[in-house]
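This is the structure I want to talk about, given as structure tokens.
Only a single protein chain was left out; the remaining protein chains are all shown in position.
Now for chain A:
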């Protein structure tokens, strides 16, 4: 025993020495990365609520991943800062054929990927072929946005929207699609469809997604992507929960104003706030609406994004046949005091919805008026429908907060009180968001439910098309209604119109029809999400699509 005691410290010392000999610092000396001038910082540190899932945006569907990849990657089509409108990015212009099935993209010249590979028409076609030609595993899950937008992959043949790409010359790429749709070209602004280096994609075996247990395994490329953007990936320190990007000095456009961009992952909202107060981060996403006032008083800038979402109450006429009667659905709508809900339960800038899309989307019908709160009318309509005192099973989710629905329970309580006030017997149901709620909604298990949607790109199809388009399987079960089939056809017809103005007019009509004659559900409100930055941050434009870019941002010292 005594021997061991004496030997122990010596052993530890020996071990430490050995390890010291093995381990060596990779750090470069003289770490003064300063190139941002005298009065601005050389690093922006932003507090993110979650970790990016991977760095190949094609296989991602979550905002935390896109927040990072957006700084590094660009698509053919970009988004005009502060709006949902598209603008040229890697393509300088585009032109559809008369039937809307052939799209010719004129590409920006002189652009290079970080690995030195040229960006040209061949690279574009390589990217599209890569996105279309996915194995069965990737088709089932990770290639989510492609599946959503294109409705199929190469193996689906003519059923898929994307039908091929041709590089007619160095700077002209022609993309063929199977039918005319409003998704084109706006959907190409999605981060998932960013252009990546063909050479790096090939070398990193980028399409090799495998099933690993109950999850997906990704190839090495997904950790080390190559794009064309103003920043490039420096490192993802998983142990320290930080992602570091550095300026791409060969960027084709205006170079990033700050040399380094760090995303610090801080899941807890009050901790994000304290980090900002301590000055260790320069801003963070999704401040609690209750804190907006306090944050501003402390000298920070609360940047409110124009709302690009909708919160609604879904109705299922298949589950509760009383809901097949338009008068009942209208009665429920008149019963809701949405003005008050917006004032008391939703953040500043929230609006009462007049239709199932926000006014930032083309095809929004500005002539529609909201169903005004009218208790007597609601009771009258219920009486006419013979549904006085009807029972309604109405559900809300727990363990979740969404930009359109910051506190589901409080919102639900307000709506429920309104419904009960007109004599409806509300059966309260709740389930955790990932713990049965979404499943039950999709399986048609609730009479009525609280849910919403945040748009991905500026297209009415991305809102009402998603909700009511797929007749066979939509949550609103429009297949059992008298109007469902027609509505689905009208949506398809509007989507196929090539001329933008004509298409917008058609959608405005559909919106009117949905709200006045069909009313498949109750559109409630639009809530703007916000981000907050310190007073020293300049040049950050809030985006309705939460698509902020940091290349124009500086932070004063």
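A few remarks follow.
Simple rule for what comes next: contacts are C-beta pairs under 8 Å (C-beta built on N, C-alpha and C of every residue); 3 or more make two chains touch, one makes a residue touch a chain; residues count from 1.
Definition applied: contacts and distances are computed from a predicted model.
Name of the non-displayed chain as stated in its UniProt record, restricted to "Aspartyl/glutamyl-tRNA(Asn/Gln) amidotransferase subunit C", "Quinol oxidase subunit 3", "Peptide/nickel transport system permease protein" or "Glutathione S-transferase family protein": "Peptide/nickel transport system permease protein".
Per the touch definition above, the residue from A:98, A:158, A:376 or A:473 contacting the chain not shown is A:473.
Of A:168, A:274, A:391 or A:427, it is A:274 that touches the chain left out of the display. The chain that is not drawn here is touched, among residues A:190, A:323 or A:451, by A:451.
Residues of chain A that touch the chain left out of the display are 16, 19-20, 22-27, 31, 43, 45, 50-51, 53-54, 61, 136-137, 139-141, 144, 147-148, 211-218, 222, 237-242, 244, 262, 264-268, 270-271, 274-275, 277-280, 399, 431-439, 442-443, 451-454, 466, 470, 473-474.
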